[in-house]
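Handing you this structure, nothing more for now.
Only one protein chain is missing from this complex, and each of the others stays in its spot.
Right after this comes subunit A.
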Amino acid sequence: MKYLSNEQIPDFFSSLQATHEVRLPIMLPDGTRCLGHPGDGTVALFGGALPAKPTAAFFPHEGPVFVAASEGFTEPSAPEKPLLVVGFTSRDLACLRFIDRFFAEGWRDDIYFRNRQGALVVGVSGYCGPGGASLALADGDCDFELVWDRTRWLVVSHTGAGSAIVEGLAETVSDGTLERLRKEMAVYEDENEKAIRRASELIRADRVPDTFWSEIGDRCIACTGCNLACPTCTCFGVQDWRYAGRVKRSRMWDSCQLDGFMREASGHNPLGTEGLRTRRRIHHKLAADPDRWGEISCFVCGRCDAVCPTGIGIFAVARELIERFGNI
């Protein structure tokens, strides 16, 4: 098995810039952990899931659709070198797998795949969670994975492209760390995950009345943070920017928590109340997506609960819902 010492990490990823457009977790001077280029700040692999969704490397907050000028349309080009994005937890990787499928099926979203196609994805796991807590192994869904065993990063590749990148790294004898972590995770049943599954069952069994959604909705200030933080929220709006001699059409993330999200030109609004919008936010992940895609589209990353200023992220709502309707 390959490994890297923590001291080798910055140089290893800097060296990959020759062939890849590298994004990895860094710490900004103000203490923010986010995706950045090597050299933009100190590498910050420790601390668990990044506050902002790493899927933004492929589907950014705002991005061009095309630029139109007298000579015709210019589409944004793919990155010069393929992207290599580091910092996905196993839950983030599940989210990425879900949106890869979402953007591929039916009409294939070429704008997304311009960034995504050929990109390398690097997971992080092991004892590198908040305060040294363990993060589950991804065991797939990425090209290679960095597993912190408290002394070094074990480098586990899952694809041919991943193996090729880590080929030159030093070898270490396997000391059973991976197996130990895998076992630890198997006995540890995540309470949030359980709550999400149970809440999904209750919603799908039609056990949750509208009054519940209105009550939760009353606590929503429509800041849109939950949607903007969620790696499986993919809704977008379209905006034209007019400049002298050209128009740039761009698309940017949108939020189903805003009252105009579904309002039609006639004034009819299928999401016309905060209660309906709150129901949409939760129901879509726990009931609509399972109906359409065969799986719950909340992969329990924890971001919406971390970001919601009024305490109604999906875990909080799921717990309240189970408490009130789980035993009737």
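Observations, loosely collected:
We adopt the following convention: a contact is a pair of C-beta atoms (placed from the backbone, for glycine too) under 8 Å apart; a residue touches a chain by one contact, two chains touch by 3 or more; residues count from 1.
The working rule: contacts and distances are computed from a predicted model.
This complex has a chain not shown, and the name its UniProt record holds, of "Carbon-monoxide dehydrogenase small subunit", "FAD/NAD(P)-binding protein", "ABC transmembrane type-1 domain-containing protein" or "Putative ABC transport system permease protein", is "FAD/NAD(P)-binding protein". Per the touch definition above, the residue from A:A68, A:L169 or A:C223 contacting the chain not shown is A:A68.
Summary of contacts with the chain left out: across A:E21, A:D92, A:D149 or A:D254, the touching residue is A:D254. Touch with the chain that is not drawn comes from one residue among A:H37, A:R219, A:H284 or A:R324, which is A:H284. By the touch rule set out above, subunit A reaches the unshown chain at residues 65-66, 68, 73, 75, 102-103, 106-111, 234-240, 242, 247, 249, 251, 254, 256, 261-266, 268, 270-271, 276, 283-284, 287-289, 291-292.
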